[in-house]
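Missing here: one protein chain of the complex. Every other protein chain is in place.
Chains: A and B, in written order; residue numbering restarts at 1 for each.
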Amino acid sequence: MSSTATTPLVEVTNLSVHFRNADATVHAVNGVDFTLNAGEVLGILGESGSGKSVTLKTLMRLLPEKKTTIGGGMRVAGHDVLSLDRAGLIAFRGRVASMIFQEPMLAFDPVFTIGQQIAETVIQHEGVSREVAMARALEMLERVQIPSAKRRLEAYPHEMSGGMRQRAMIALALACKPQLLLADEPTTALDATVQIQILLLLRQLQKEMGMAVIFVTHDVGAAVEVSDRIAVMYAGRFVETGDVRTVIRKPGHPYTQGLLAANVLPGTGIHAGKRGDRIEAIPGAPPNMVTLAPGCAFEPRCKWAEERCGTKVPEPLPSADGGAAHLVRCVRAVA
Amino acid sequence: MSLLDVQGLVKHFPIKSGLLNRQTATVRAVDGVSFAIAAGETLGVVGESGCGKSTTARLIMHLIEHDAGNIAFDGKTVGSQHMQLKELRRQMQMVFQDSYASLNPRLTIEESIAFGPQVHGLGRTEARARARDLLARVGLNPAQFIRRYPHELSGGQRQRVNIARALALEPKLVILDESVSALDKSVQAQVLNLLADLKQEFKLTYMFISHDLNVVQYISDRVMVMYLGRIAEIGPVGEIYSNPRHPYTRALLSAMPSVDPDDRTEAPPLTGDPPNPINPPSGCRFRTRCEHAEAVCKQKEPVLNMIGTGHSAACHMMNAGSGHSKIIPIAVAA
Partner (left out) sequence: MSAPLASAAAAVFTEPPPVVVSRGYWATVFARVLRDKVTVFCALVLICMLLMAIFAPWIAPKDPTATSMLKRLALIGSEGYLLGTDELGRDMLSRLIYGARLSLFIGIVPVINAFLIGTLLGVLAGFLGGRVNTVIMRTIDVFFAFPSVLLAIAISGALGAGIFNSIVSLTIVFIPPITRVAESVTTQVRGLDFVEAARASGANALTIIRVHILGNVLGPVFIYATSLMSVCMILASGLSFLGLGTKPPAAEWGLMLNTLRTAIYTNPWVAALPGVMIFTTSICFNMMSDGLRQAMDIKE
């Protein structure tokens, strides 16, 4: 990004995450680098198994420590996330960075009311009195536009509908005004008319509170609605990063191109899929993350594959027509 | 003549609770649904959770019994002496959403596909030969796959196996219940292409149920929009997408996230969640979320009204005599 004077809020350098189990080692993340400025929204777009959720969970140190090997570095707002101790981690989660999930029931304890749980977080991080904390909880529920918020403070998680629970989880995550919000497919399980409400709510809250957001999704539309920048992830690497307009309009990586074509987006004017036409499908299936080939991971499915693709993973380099901020990991896209 | 003709289909699920297991409430899952599917066409069914689209599919398959209504297949009422259930099940097959749960983990791919034909009296050797043939048709190399188990396959491969399993009985109608929804986009596109090919090759008729409006638009000839156990609007795909008449259809379409960074969605078309089908609103079920709702919408239930060639909507605004203040004139005389 252009702002070099200020240090970015998030700096991830050469992040790798491997899971060991009895059968094999899964190479979930294989060298991810990115920076994110305060108030910026990065959308990570990828399919299942691409390592997008793992990247987020690593930023929160949510992965089981015993079975996970993490390499590289992560700094968030001056904190070296990987070296935080237990106390540091508790202060970090919720206060500096917060996370929302696809399934809100995971974020809530079923035996406490929504109000109690939000207030508890505020008391823990800010040491305020219960009254102040409850007032904050009410303010948060109003902020996420839950109707009759006062009554909802007394509600238990299971008493709310899916969309309301999602809003309550956002309220919980933002209660201590974190600088960074990590959103892991928060709208995937929702109905279409509810999904758009949550997307717009996130966009609005991000503007109002000025926080940075990393939004992980498999849905191109959801990513476009909220993101300033988009990173496309494949086999544990960012294969393409850039401004949302550049990535959507001039995708440089063959995988991004295929993904956009496969989305069958009729009537958008970008690439209207006509009825009856065949969809331009990427052949084959995503790679096995246990036995990852040495070269470009997309090479077996790529129609442009050449001999050099199989030997070495391409470096992320500025694309030919997208400018310096548009990085593509493909030997063909480089200027 | 239509291949499938559904008239006034109703299914209510009782909710029992308490010590004596008394019925305390009713889920009106499907509440008076009538439609037809012509041979060779694809009917897309869209709607949010609780709209009754999956229940409708299971009722048509006779996996659950309907409370009222009539289902006729090929002009014959199902369950009558002209059409035995077992015969119906040969002619009508279903592919489910969860590719893993719909394959028996203890059977090989070949055994799973050959099961249906064997039930219908085909010999073991012939059934297995058919399984191998079908595997090749759905794009999986039989030599590689027949002896494998479901957990050794990817999601896309498993769904291809499920499609082969459905086709093994040589059905006329295939009901696809969110069959591509769980797949990754790149794999989903492959399976959609496959479905299009198979339809042509085997002269199939599809009922394609999905919450994904893009996919439904791509694959369907006609589209049926459901809301809380009723049909809101049904018509040709072009009409539904370019000239939606029911306020709910319009809301659904404008709720699709934009893929143009310079034309993002500004305001959500609807607020709140879909109501619970246990106690649906009186009159028009959509009135609680509809910006055009009036007194008449609360009192009277709108009927499906013809508003164009093969295009009907259940909304008082499309019915000149309903008493709604905002009657929208119908361009094409019914």
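Here is the rule we use: a residue touches a chain if its C-beta (ideal position, glycine included) is under 8 Å from a C-beta of that chain, and two chains touch if they have at least 3 such contacts.
Note that the structure is a prediction, hence the values are computed from the model and not measured.
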| item | value |
| --- | --- |
| Among A:P283, A:G310 or A:G323, the residue in touch with the chain that has been omitted | A:P283 |
| Omitted-chain contact residue, chosen from B:R22, B:R106 or B:K326 | B:R106 |
| Identified contact with the non-displayed chain, of B:L169, B:L204, B:C284 or B:C297 | B:L169 |
| Given B:R22, B:K86 or B:K326, the one touching the chain that is not displayed | B:K86 |
| Contact footprint on chain B, counting only the chain that is left out | 58, 61, 63, 85-86, 89-90, 92-94, 96, 98, 100-108, 112, 115-116, 119-120, 139-141, 144, 147-149, 151-152, 157, 162, 165-166, 169, 189-190, 193-194, 197 |
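Everything below uses one rule, namely that only the chains that are shown with their structure count from here on.
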| item | value |
| --- | --- |
| Rounded Å distance between chain A and chain B, as computed from the means of their C-alpha atoms | 32 |
| Footprint of chain A on chain B - complex, ascending | 48-49, 154-157, 184-190, 192-193, 196, 211, 213-215, 217-218, 237, 241, 251-252, 255-262, 264-265, 267-274, 276 |
| Sites on chain A touched by chain B in the complex | 47-48, 147, 161-164, 191-197, 199-200, 218-222, 224-225, 244-245, 248, 258-259, 261-270, 273, 275-276, 278-283, 285-286 |
